[in-house]
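Read through the structure below, which is laid out as C-alpha cells, and then see the notes.
All protein chains but one are shown at their positions in the complex.
Up next is chain A:
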Amino acid sequence: MAPPVAVSPLIKTARWSALLLGVFYGKQRFEYLKPIAEEERKVEEAEKKAKEEQERIYKQLSEANSDTILK
C-alpha cells in the first residue's frame, strides 16, 4: 500500500472550514424555510376546505334541482 500523503495544511483547513460553513448554512436555511412551509401548508389547508365546502353546496343544490323520478 502506498504510504499516506501529507496533505497541505491549507487544504485541510479549507476542507474542515467548508464542512463547518456548510453545516451552519444548512441549519440556517432550514430554519428560514420552515415557517414559510408552515404558512404555505396552512394556506393550502384553508383553500382546500373552502373548495370542499363549495363542492358540497354545489352537489346539494344540483341534487335538489335535478328532476328525476328516482328519488
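Keep in mind that, in the parts below, contacts are C-beta pairs under 8 Å (C-beta built on N, C-alpha and C of every residue); 3 or more make two chains touch, one makes a residue touch a chain; residues count from 1.
Please note the rule applied: contacts and distances are computed from a predicted model.
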item	value
Absent chain [UniProt protein name; select from "Aspartate aminotransferase", "Eukaryotic translation initiation factor 6", "ATP synthase subunit g" or "Nicotinamide phosphoribosyltransferase"]	"ATP synthase subunit g"
Positions on chain A where the hidden chain makes contact	1, 4-16, 18-30, 33-34, 36-38
